[in-house]
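Removed from the display is one protein chain of the complex; every other protein chain stays in position.
Chain nomenclature is as follows: A and B, assigned in order of appearance, with residue numbering initiated at 1 for each chain independently.
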Amino acid sequence: MQNILHLDPLDFPNAVEAVVAGRPLVHCMTNDVVQEITADVLLAAGASPAMVITREESADFCRLADALLINVGTLTPERFQAMVLAVQTAGQCNKPWVLDPVAAGPLPWRNARIEEFLTFRPSVIRANASEILALAGLSKGGHGVDSLDDSADAIEAACALAQQFECTVAVTGPTDFVTDGKRLYAIEGGHKMATLVVGTGCSLSALVAAFCAVLSDRTLATAAALQLAKKAQERARAASRGPGSFHPAYLDALYELSFTEHRHDR
Amino acid sequence: MQNILHLDPLDFPNAVEAVVAGRPLVHCMTNDVVQEITADVLLAAGASPAMVITREESADFCRLADALLINVGTLTPERFQAMVLAVQTAGQCNKPWVLDPVAAGPLPWRNARIEEFLTFRPSVIRANASEILALAGLSKGGHGVDSLDDSADAIEAACALAQQFECTVAVTGPTDFVTDGKRLYAIEGGHKMATLVVGTGCSLSALVAAFCAVLSDRTLATAAALQLAKKAQERARAASRGPGSFHPAYLDALYELSFTEHRHDR
Partner (left out) sequence: MQNILHLDPLDFPNAVEAVVAGRPLVHCMTNDVVQEITADVLLAAGASPAMVITREESADFCRLADALLINVGTLTPERFQAMVLAVQTAGQCNKPWVLDPVAAGPLPWRNARIEEFLTFRPSVIRANASEILALAGLSKGGHGVDSLDDSADAIEAACALAQQFECTVAVTGPTDFVTDGKRLYAIEGGHKMATLVVGTGCSLSALVAAFCAVLSDRTLATAAALQLAKKAQERARAASRGPGSFHPAYLDALYELSFTEHRHDR
């Protein structure tokens, strides 16, 4: 693997502005727990979320959307069928779609469904280190939905996955890593308080989908989305007392960074 | 259409007090994304929410409730069946029920389900301009769940719908309009920050259901519910930095307006 890259000073504000200007419609097929925060994160960053979940509509709606999010957190057979129809449509329409393989590793039925999703070639896989290691066959997964592995330990696995499936892979953690198998970006910063607010991880995948909808370089788009989240986490920590007040402060920070302040970064 | 009316100075506090005094039980059959904010909005305004969603119970529970909310946001065939049983019960028991036709327009399966709901004669239809225009056959709908049309452009369509289905129709947006086909109320104020918080629209329909449970004039009840939300949005904006802090501030404002301050408006 090559040297570790960081985002160019202009890449970040340009990407954030592109989302606000493009207001991409993100079709979210995600788990039951994080629906609200996922929608709120997208809105705060200037994107437009829509949750359409049934197989009668998922392909039709994916055609209208600019990007698709697939998160397997509370997967059921019915949801899986609807998701496959959307994923196939995304492929046919050449729309970016992001796979969030929540809790990959210890559950056989889930692993088999995730493998099916991988055959449809996601544009981006966004996961924690334990999940990425599980996808690469190197680990038995984390502690429920939380990672027990450090993000740096999953770089090699992420790179192998990116090459195998010709996609972008993001491993998020204390430091985030994004790779397409050739380039490797590191995104530092953030705050661990985010790990005490449910959905801050899952909603990253939605943010990545929004950025991929407006930028053709999906690896750069993914790195910029994660950078936005890291910066927002730092502001939120400064403005909060604990995980309860961190949640609204994180949304406020995403909004400020997206709608006003990034314009001064240049 | 007649002149545009505004709520009488006493109508608003009387309506708000009637909700607090009556504590109506609102049976919410709504989408997966907005369940929490819908319940929290009802509680803050003095109503009692309950989500009962399966066909084994939806008719039984509707019999116990004071009003019913039907929101098609994440509709599935199973949820639809359960909703129809509740709607039929509401009709038999002469209980008010509100239809929120989320994303009406671009999705054929959804449109067909919404048309079935319309045959059961909702007491109130609450939607954004794009959805109302779609229901009236005049538009291809909005941008996912967000309106691309101005609320004023949908007044005519709202009036036509109200006459056709003998119900109250509310078009919400920068200015809200409420009509029964004869009277037309306008409700001004509010704040656009609400559009960056998921569920502020959907929960309006729940609030309308609560007000219709305690007031026999459903058009007046609907206008008063929307007035409460507009006033709460204004307060929330003054007390918040962005969409994250707007959400709790909106609930606080609904609570203050409902439980204490409206009493001083007289």
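Rule of thumb we're sticking to: contacts are C-beta pairs under 8 Å (C-beta built on N, C-alpha and C of every residue); 3 or more make two chains touch, one makes a residue touch a chain.
Please read these numbers as outputs of a predicted model, since none were measured by experiment.
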item	value
Touching the absent chain when the full complex is considered, from A:Q88, A:T175 or A:S245	A:S245
Residue among A:D11, A:E36, A:D149 or A:E256 touching the omitted chain	A:E36
Residue of A:T76, A:N94, A:T119 or A:S216 in touch with the missing chain, whole complex considered	A:T76
Residues in chain A touching the chain absent from view	31-34, 36-37, 73-77, 103, 106-110, 143-146, 195-199, 240-245, 247-248
Contacts of chain B with the absent chain, listed as residue ranges	23, 25, 32, 35-36, 39-40, 43-44, 48-54, 56-57, 60-61, 64-65, 78, 247-256
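The rule is simple: only the chains that are shown with their structure count from here on.
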item	value
Euclidean distance of C-alpha centroids - chain A vs chain B, Å	33
